[in-house]
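What you see is the complex with one protein chain gone and the rest in place.
This part shows subunit A:
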């Protein structure tokens, strides 16, 4: 793969993601103030002493944004990756094996989807101890039901193709059929779904935070920051828009990269010579 063949939009996306990652990793060194340190009046305007102003408790918005990148990106990304791994593995196994395995997985999936996601998450998180990995796991499992549905649908279309039959006739194992024959042919719709699910994860995380079951204060996360400052909008204070914009920009950047990957994976000529 040549670097020059990567379109500008993908570079922009990668730059945006890289910036967010740098912020997340080096947060304590980059942030001018502490994460939960009250440094001034509430809702001070942008500019001056604080580049992005202060929030509803007088904490530096820029610092919280930088620290917030940590939790937000880590939790959302981990949950999405996990939900995709889980959903795709189960759905492909169901599609390839068929029969009883397929029925069991699919009906259990229906069962999970029949329960409203938010209520299910609230119940589970309220019962389980409040730890980050449990939060990620619950988000991932709940999200994987959606991935499972799409994954099974696209994999079924591919699993009946003759090249899969040819692989079976050759005596290939289920692993080879899933990862070498089916996965490369289903990557495009799943990648598109990934870009979307990532954004939903951030939103879901902020919903949970707002209800008191996500990231616990005073730790910062972008969704939580929007909720914290939303009352300011009534008074014409833009503090809520800053983390909102950060979420939007990150989502767009992820989708720019995903679009490019999708174009590459949907090409039947290995990305050579077709648009």
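Simple rule for what comes next: a residue touches a chain if its C-beta (ideal position, glycine included) is under 8 Å from a C-beta of that chain, and two chains touch if they have at least 3 such contacts; residues count from 1.
In the analysis below, contacts and distances are computed from a predicted model.
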From "1,2-phenylacetyl-CoA epoxidase subunit A", "Cytochrome c oxidase subunit 2", "Peptide/nickel transport system ATP-binding protein" or "histidine kinase", the hidden chain's UniProt protein name: "Peptide/nickel transport system ATP-binding protein"
Listed residues A:99, A:116 or A:171, member touching the removed chain: A:171
Where the unshown chain meets subunit A, residue by residue: 161-163, 165-166, 168-172, 180-181, 184-185, 268-270, 273-275
